[in-house]
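Quick one: the structure is below, and I'll ask about it shortly.
Note that this complex is displayed minus one protein chain, with the remaining chains in position.
Coming up: subunit A.
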């Protein structure tokens, strides 16, 4: 049996190596277990915003240096996968101190106890934000789970030159929008006003939000899911009808074909949000200066509301040993004028803080919209009209179901109502499976 001992010795060595490395790692990280209240704090921050390291440098050299709070950026990829990663890290107690989180992901993080209530440390920041934006970080409670960073108020983008060429006017209501689509089909049968795409659930959620939908609400201790409420049904029927009659295209966005359609004038409008200039710059580079932005069409002439698509916040995790320091940084990052100007310049974000929306950084329109000098003035006015949103703990499930059910419905040009029912049922089923009580 000489091999047995050999083998065992090898295993023992491997374990020894592992343990050695463990001790080393433990030595390296033990220095940030210092006083939890004040004193030097080293914070880690998971974010996907480009150039965030440069913004954080401002903190580390300025206010952070005075308060002995050093922040290290660990750049991440955005999206639902990051939420999973945060929750996995939280499960192991290895979460960073600060995370960037999209608004619709906050309830998921809160219900998993991954982000901390910082009402005590950062509650006074409320005044810097529009009510509808701030409410997304409180989830309608007294707690504050994050500081809003950027927002994505929805707008209507259209090719000014082609609208003129086809004799179209900019729609102000959704009825006019449908008429415009039909009229365009008569003028130029191979050109589409826009497409209904099921590959980004945020668009549909924003449209439903504009119509007044409240997808998740609480009733006592129970969740109530209203994905198939009247408002959402109205939105689904509207777009389903347009797709069914062929008035608009049914191909997904963000594909090379979609880029080409925008770039060559096969699609001449896009329902999008304030960040659209960035997307259009890569998708339709040859049409710079030919687009214009207008408010989203309304459901009735007297209304003036928009939905939001995208946007994110800065949250402090429950794993953080320096909650107060982390909250201080999060507040500075999203309310300090210098920080916000740097965020706009380096990260290209549209700030949630209302004072920053008209600051120096937004005096000039985006280069792609040089033909619309008042782009950001109008954007700030539109941002004020953002409808409140209501997110729940399993937005990811609703979004996934949306993609599957609506993509199939759009492809077959079939009834969107059935797809909506599927979305409602699966979301409720998942909530119940997760152990939440759901009100009927």
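Simple rule for what comes next: contacts are C-beta pairs under 8 Å (C-beta built on N, C-alpha and C of every residue); 3 or more make two chains touch, one makes a residue touch a chain; residues count from 1.
Definition applied: contacts and distances are computed from a predicted model.
*Asks:* Just to verify: the chain that's not displayed, which of "Formate dehydrogenase subunit delta", "RNA polymerase sigma-70 factor, ECF subfamily", "3-oxoacyl-[acyl-carrier-protein] synthase-1" or "Sugar ABC transporter permease" does UniProt list as its protein name?
*Replies:* "Sugar ABC transporter permease"
*Asks:* Which listed residue (A:164, A:260, A:301 or A:411) would be found touching the missing chain in the intact complex?
*Replies:* A:260
*Asks:* Of A:65, A:91, A:222 or A:301, which residue touches the hidden chain?
*Replies:* Only one of A:65, A:91, A:222 or A:301 touches the chain omitted from view, namely A:91.
*Asks:* Mind pulling the subunit A residues that touch the left-out chain?
*Replies:* Here the touching residues of subunit A are 1-4, 6-7, 10, 14, 18, 21-22, 25-26, 29, 44, 46, 48-50, 53, 74-79, 81, 85, 88-89, 91-94, 96, 150, 152, 202, 256, 259-260, 263-264, 273-275, 278-279, 281-283, 285-286, 309-310, 312, 347-350.
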